[in-house]
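To start, the structure under review is shown below, and the notes come after it.
One protein chain is absent from this view; the other protein chains keep their places.
Then we have chain A:
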Amino acid sequence: MTLLEVKNIEKYYSQRQFIFRRKHEIPIIQKVSFSLREGECLGIVGQSGSGKSTLGRIILGVERPTNGEVLFQGVNLYEATSKDKKMVRRDLQAVFQNSYDSFNPKQTIFEILEEPLLNFEHYSKIERQHKVMELLDCVELANTIAQKYPAQLSGGQQQRINIARALALNPKLIVLDEAISSLDMILQKHILQLLQTLQKERKLAYIFISHDLQATHFMSDRILVMQHGQLMEEIQKGQTCQHPVSQELYNAILPSHPRGRNKIRY
């Protein structure tokens, strides 16, 4: 079943070159359409400035596109009634690159994870406590962390709290915008594997946005390649890329062993 449908999205930003000049319209995203099935992982790759993150924000419903529509489970995100919107908020979650910025620094981890439950569920206090512990278990963190503040945690722990919060309401789709880029290698792999297990257990769909083709390839069933706000190519899992833009990204993948270098010195 189709979970998300993006139809002919366009986004322009207007900018003035000089105070007294007329405003220019700068295209950020041009005529982008795609759809996503339930439980599928779609990767979006591109260089910085290619419009990946803007597309991510449009899908999340926080940035209104200039033209086009986004249908999530048949509901148009930008013309929905407030009741529909509340439904969408529940099923559509996000994890961003900078983990610390998305927390309230004065809330404890327990309060952070409790908040979505307070907003959407009618749980008793004990049920909420159980649920929070369950979420921490889910992302393989110790229960004792619940009483700490975000600043006391490492980057990897913070990112896992972000994922746990996104999972709290059993969403159908999580948008991961450069979610692992700021972490070191051991953690990256760990979190990717964690996301994959969660995907299988809960039939989640992901939109995985990154500039790293390797990690995206590891996660996704299908990859969209973007440049200058346009979709250049769609790569199915196991297929090789044809388009020069994707080739460039492919060539930028670093070798996993020094023997794989392009040229060896001396």
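Convention: contacts are C-beta pairs under 8 Å (C-beta built on N, C-alpha and C of every residue); 3 or more make two chains touch, one makes a residue touch a chain; residues count from 1.
The rule is simple: contacts and distances are computed from a predicted model.
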Chain excluded from display, named as in UniProt, from "NADH-ubiquinone oxidoreductase chain 5", "ABC transporter ATP-binding protein", "Sulfite reductase subunit C" or "Imidazole glycerol phosphate synthase subunit HisF": "ABC transporter ATP-binding protein"
Contact with the hidden chain (one of A:23, A:64 or A:261): A:261
Selected from A:131, A:211 or A:228 as touching the chain missing from the view: A:211
Residue of A:1, A:19, A:142 or A:186 touching the missing chain in the full complex: A:186
Residues belonging to chain A that touch the chain removed from view: 47-49, 154-155, 184-186, 188-190, 192, 211-215, 217-218, 248-249, 251-261, 265-266
